[in-house]
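One protein chain omitted, others in place.
The block that comes next holds chain A.
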């Protein structure tokens, strides 16, 4: 349990990342480690399958991978009508990676931090999507891609025109620019905050449940965990679908 004593201390302890450095150059080692580790798992699994992929009868691993790939591919084909070698793999990566981040939530809240403390690590936050840096890293990368594709497809002038002349025509140029800027900035912010908020709140509830007497814990912990299976998948799915939608909007020429 807590080293500082009391419920508040316990909660704060659980939500404090293991970090090094000062100011902006602080690094959350736990976020970096777990996301990279999960990314490694993702790559390992899919790379193995991709290497052995046959058009014959698929094995279990290939079946799982193919189900995911087809699921993502369908989503991409449904909302994105252009041709892009990037969007589908990007969506697959986002979906799987975010799903794995979120799934860390299902581990008992004290398990990994306890192991960590045995190894001398004072703090540990195991769910990368409860770190704003993690979710914003994804959403800002997506934002850059939106920016890049908007300019690539519409040209610099086309993009400038879209930013200044819609939705109210050239006469309202400064107002249009303000509106569009807010609209574009709202995309990564809402994308990142939505995922962070859901998972942070979820993790917080798990921590609160862990503070209850042991007999009551399963009564609340079990339903919340079951509910979280849905949240985990749903949030990964929403992140992916919105990415596809934003990128297809970027490809659309008005």
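The working rule: contacts are C-beta pairs under 8 Å (C-beta built on N, C-alpha and C of every residue); 3 or more make two chains touch, one makes a residue touch a chain; residues count from 1.
In the analysis below, contacts and distances are computed from a predicted model.
Chain not shown in the complex: UniProt lists it as "ATP synthase subunit b", one of "Phenylacetate-CoA oxygenase subunit PaaC", "Multisubunit potassium/proton antiporter, PhaE subunit (TC 2.A.63.1.1)", "ATP synthase subunit b" or "Protocatechuate 3,4-dioxygenase subunit beta". Which of A:97, A:123 or A:246 touches the hidden chain is settled by the complete complex: it is A:97. The omitted chain makes contact with just one of the residues A:137, A:153, A:205 or A:249: A:137.
The chain not shown here is touched by just one of A:32, A:121 or A:163, and that residue is A:32. Interface with the hidden chain, as seen from chain A, comprises residues 19, 21, 23-28, 31-32, 35-36, 39, 42-43, 46-47, 49-51, 53-56, 58, 62, 65-66, 69-70, 73, 85-86, 88-90, 92-93, 97, 128, 131-134, 136-138, 140-141.
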